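Please see the structure below; I have some questions.
Removed from the display is one protein chain of the complex; every other protein chain stays in position.
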Amino acid sequence: MAQRRVGLWLIGACGGVASTTALGLSALARGHTPTTGMVTALPQFRGHDFDEPGAFVLGGHDIRKGNFVTAARELHERSNVFDERTLAACVGDLETWSANIRPGVVYRPNAAITALADRGDMRRANTAREAIDAIQADFKAFKTANKLDQVVVVNAASTEPPFEATDEQKSLELLIPALDRPAPAALPTSGVYAFAALDAGLPYVNMTPSRGATLPALEELARKRGVPHAGQDLKTGETLIKSVLAPMFARRNLRVLSWVGHNILGNRDGQVLNDPDNKASKVKSKDLLLAELLGYKPQSHVSIEYIESLDDWKTAWDHIHYEGFLGTKMMMQFTWQGCDSLLAAPLVIDLVRLAALAQRRGESGPMSHTACFFKSPVGVTEHDFGKQFQMLEDYLMAAK
Amino acid sequence: MAQRRVGLWLIGACGGVASTTALGLSALARGHTPTTGMVTALPQFRGHDFDEPGAFVLGGHDIRKGNFVTAARELHERSNVFDERTLAACVGDLETWSANIRPGVVYRPNAAITALADRGDMRRANTAREAIDAIQADFKAFKTANKLDQVVVVNAASTEPPFEATDEQKSLELLIPALDRPAPAALPTSGVYAFAALDAGLPYVNMTPSRGATLPALEELARKRGVPHAGQDLKTGETLIKSVLAPMFARRNLRVLSWVGHNILGNRDGQVLNDPDNKASKVKSKDLLLAELLGYKPQSHVSIEYIESLDDWKTAWDHIHYEGFLGTKMMMQFTWQGCDSLLAAPLVIDLVRLAALAQRRGESGPMSHTACFFKSPVGVTEHDFGKQFQMLEDYLMAAK
Amino acid sequence: MAQRRVGLWLIGACGGVASTTALGLSALARGHTPTTGMVTALPQFRGHDFDEPGAFVLGGHDIRKGNFVTAARELHERSNVFDERTLAACVGDLETWSANIRPGVVYRPNAAITALADRGDMRRANTAREAIDAIQADFKAFKTANKLDQVVVVNAASTEPPFEATDEQKSLELLIPALDRPAPAALPTSGVYAFAALDAGLPYVNMTPSRGATLPALEELARKRGVPHAGQDLKTGETLIKSVLAPMFARRNLRVLSWVGHNILGNRDGQVLNDPDNKASKVKSKDLLLAELLGYKPQSHVSIEYIESLDDWKTAWDHIHYEGFLGTKMMMQFTWQGCDSLLAAPLVIDLVRLAALAQRRGESGPMSHTACFFKSPVGVTEHDFGKQFQMLEDYLMAAK
Partner (left out) sequence: MAQRRVGLWLIGACGGVASTTALGLSALARGHTPTTGMVTALPQFRGHDFDEPGAFVLGGHDIRKGNFVTAARELHERSNVFDERTLAACVGDLETWSANIRPGVVYRPNAAITALADRGDMRRANTAREAIDAIQADFKAFKTANKLDQVVVVNAASTEPPFEATDEQKSLELLIPALDRPAPAALPTSGVYAFAALDAGLPYVNMTPSRGATLPALEELARKRGVPHAGQDLKTGETLIKSVLAPMFARRNLRVLSWVGHNILGNRDGQVLNDPDNKASKVKSKDLLLAELLGYKPQSHVSIEYIESLDDWKTAWDHIHYEGFLGTKMMMQFTWQGCDSLLAAPLVIDLVRLAALAQRRGESGPMSHTACFFKSPVGVTEHDFGKQFQMLEDYLMAAK
């Protein structure tokens, strides 16, 4: 039997996360790097029918110039990550996959996003429907040309501002006719891509805080088309640590008085977040889980600032002020210095493997067993990382 | 039915932990302080037959001058904890309980401990048996005089140096006759007190890294007498955080390259730890769990230094160097600033409540469900705080 | 010869800084505390004709209820500073001085300030002139009633928003007639008090980032009346450290790429700073000196957030990203945990001593030798703490 071939379609193909994912998959397939950072490579998960690194073919959309090679090189030079030997060994794969990158399709984009778009051949759609059609045509061409058994679509694009779902976005029945309307926009950009993927029967994974497939109408579509989806907002830094430490304070009955988190980073994500509307989405996602984990809402403050010199190295300082026995105030502080793309990329591979597996197993709707990967997991209220991880272990144990 | 009366006998009654426990129990009974910091007071544990704060009567041994009042005042003045109002409200109880403090019984003590002993009426025993008899007489007098239903013995004394168990200490049959021998010592001081408690049928809880009841011969004695015991070495700071963070690194498949922990503190515990032999015991206990939690042994370094100006405020700095995807090295650091006695005292109350409950329920031997309280839990290899806490929840759930 | 008697008039008399200054002066006079934290008490400054602690009589204005006693007690209870013994020993002095506190005079105050005002007998003025007259009457009554040789006025009130000086505020000739106009306001509140002091011939010291006496018209007034003045914005935390560390980076030719400072605090100052307008004043003052110290402007970010649980304990985290040899990026971080009022109060005493001395020596205008005390020193561009301190040493050396 021929090896399965799985397509990985990256929305935001020229970003740091996408290019690191590409480089990582190539390096793994060529035996140039260990599986460090990949959850699906843990010893306890051996024996599952996860797709091997060599099974993947990459493609994607972007509104910016560039490709997997230029993006990986830029990250190498600016953020001092990857070594020359790995880059040299993998550049051929990255070039091949770069040929699969298609210009993005934009439909009423917001200003911060537009500012980034520098690709001449970007396509503008007049209605959401036009955009969806163009995107789906790209998916189809990718699948056919590369003889793929499955394609998983991953949102790794820049963060959109948060918004309240409209009535249309809450009902598939109302949404469908609105797609043909030029304005006001029936769906934000992330929704347009999510609709295109789910409607085409492709599993969809949302790495970002953008709404993506979390609108009720799109969740309805996923169930109707029998497609699994996961999201939203990868948990790779400060929030990950919060979801590990806050349960400790709760279990020891130590009262958190205030929790301040100050995040600085210098990559494109940071640049987009410099727009206050876009930042709101991220801050909200980071701030919400404390009340759920502690059972009460301490004063909390989360800030994210764009500090150019840090490039992809996001640094967080958290200050946790808590009260112990007999009213005694005490303190914990931590700093987290991690490289954003390198923290995210192995989880992209994990989630694509889990989504492809779920589809093969005939599952549809929110992949709630992937809660441990996300700041705002779809279909789950649990935020305790240990308990979320147990959900993944239970799911995979049952699957064996 | 008259309220149950439970004795709490503190070995090291004039230390910070003991005096804070006394002040805390009085303040709780008088409604002067909330139950913050007490695990047994968590909402999910409501409805269990835990003894109320007002049920406790305190007593204990010490080799140093002082009592609950002077020790609490000293802590207040040197470490800037407790408020005057609470001290004033509780001083009567502390005075009453101080009358129950008896001079310590020493049998071949080590040098660092001897240096602390300044009590004129301290008793010296020629054999372990003589010491045990004297200690048991004190227990009995305490129980009778105060009409107690139960007495729980807690080791809150200074840390002993580590040692290898002798053949005698591994077999109750061999140990018993050796107790009558003047030298070499059949048991270290902590073992003498543990023997006295278990042999008298009193539950024994060991807050310290000293061996206490963990010698095989004493575990045999506990089973034989049907007595529950718990220990060893309370997990209240750096190690607590390690047992919460290390599982996160393991679950995310992030490879810990090195974990350095630097601890500074200025209380009597710190002073005793300045003796290299005594320090070894603590460092060992702090360093062991990483390998168990990660599945491999990263380079690790733990230091504890006595810095007088900090008094009871222990401060830890941990530096965690780890490798992520594609060989990228990243970093996490944390500092923990907590007041030692205030972190420990509510857990003393928790463990005494759990030990008294276990005895009433007819349980004996290691209280493995209390693993989440200790750095080196008796009878358990699990070090993951989340899983240890689940063990406590499961035990109490089953008990309902 | 009778001892000199010096009045210290505090604008913002019920704040943390003012009450700590009062408690400190009383405790010093009574020999209850050493001179730790006071620059004028350094060995190298011995022999100068500084006023002894016992020489001072305190008074002041406030728009809030309370007095030196209640404010000191509140600080003690909320922020866990001062000991009961010192409070008990000094309460008499504080009560005596509290009798000298007069209700504030407000003239077109801003919203954040108004929100704090809870004193029923606060006086409202229709013109700046009316306010000045009322304030000067208070000064005069204070001086007469207490038989004072000198009175120094200190601005320790809440921070005002920054603003551009008007033409009137740049020329005493234009300003004088405008004082009689009800609206628009000729001077902000801090300017009204500064005018009152300087015009009455009283030295004026501005602890806050508010403009105070730094308006050109008021500087003209100071010179005309022959009065010395100092300010502005005490340098007691993050900025102090910046003014010490930045010269090191400059001297080692290490290129600062970015300097991020994140400040959290929970006192009234923090509350007022929660108003974005008021915060702007403080942030500007904190951010300005880097360019002067480094010779270029690195990316910098300063934030101040009100975190209630911290009370008077301001905590700063600074992250300094710099480039060394061969383009290598490196990092320094620091945290500063200090109690705001306790850091400021000894410097208030220093500055009052220096201002009284300057007046006795017949000096007038900006006291540029006090630059080392301030974030935005009047009449000086030097921000290097070491060089600023040298200016103070040179001044006092010359004075001997």
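Just a few scattered comments:
We call the chains A, B and C, going by the order they appear; numbering starts again at 1 in every chain.
The rule is short, and it goes like this: contacts are C-beta pairs under 8 Å (C-beta built on N, C-alpha and C of every residue); 3 or more make two chains touch, one makes a residue touch a chain.
These numbers were taken from a predicted model, which means no experiment stands behind them.
Contact with the omitted chain, checked across C:58, C:131 or C:240, is made by C:240. Residue B:264 is the one among B:117, B:264 or B:288 that touches the chain missing from this view.
From the set B:310, B:326, B:358 or B:392, the residue in touch with the chain omitted from the display is B:310, counting the whole complex. Set against the missing chain, the residues C:177, C:226 or C:386 yield one that touches it, C:386. With the whole complex as reference, residues 20, 23-24, 27, 33, 35-39, 41-43, 81-83, 86, 240-241, 244-245, 247-248, 251-255, 295, 323-328, 330-339, 342-343, 345-346, 372, 384-387, 389 of subunit C touch the missing chain.
For subunit B, the residues touching the chain absent from view are 80, 257-258, 260, 262, 264, 299, 301, 303, 305, 307-310, 315, 317, 319, 321, 329, 333, 335.
FYI, only the chains that are shown with their structure count from here on.
For the pair subunit A and subunit C, the fraction of shared interface numbers is greater than half, so the two copies use mostly the same residues to meet. One simple way to say how far apart two chains are is to compare their mean CA positions; for subunit A and subunit B this gives 45 Å. A separation of 49 Å divides the Cα centre of subunit A from that of subunit C.
Residues of subunit A found to touch two or more other chains are 333, 335.
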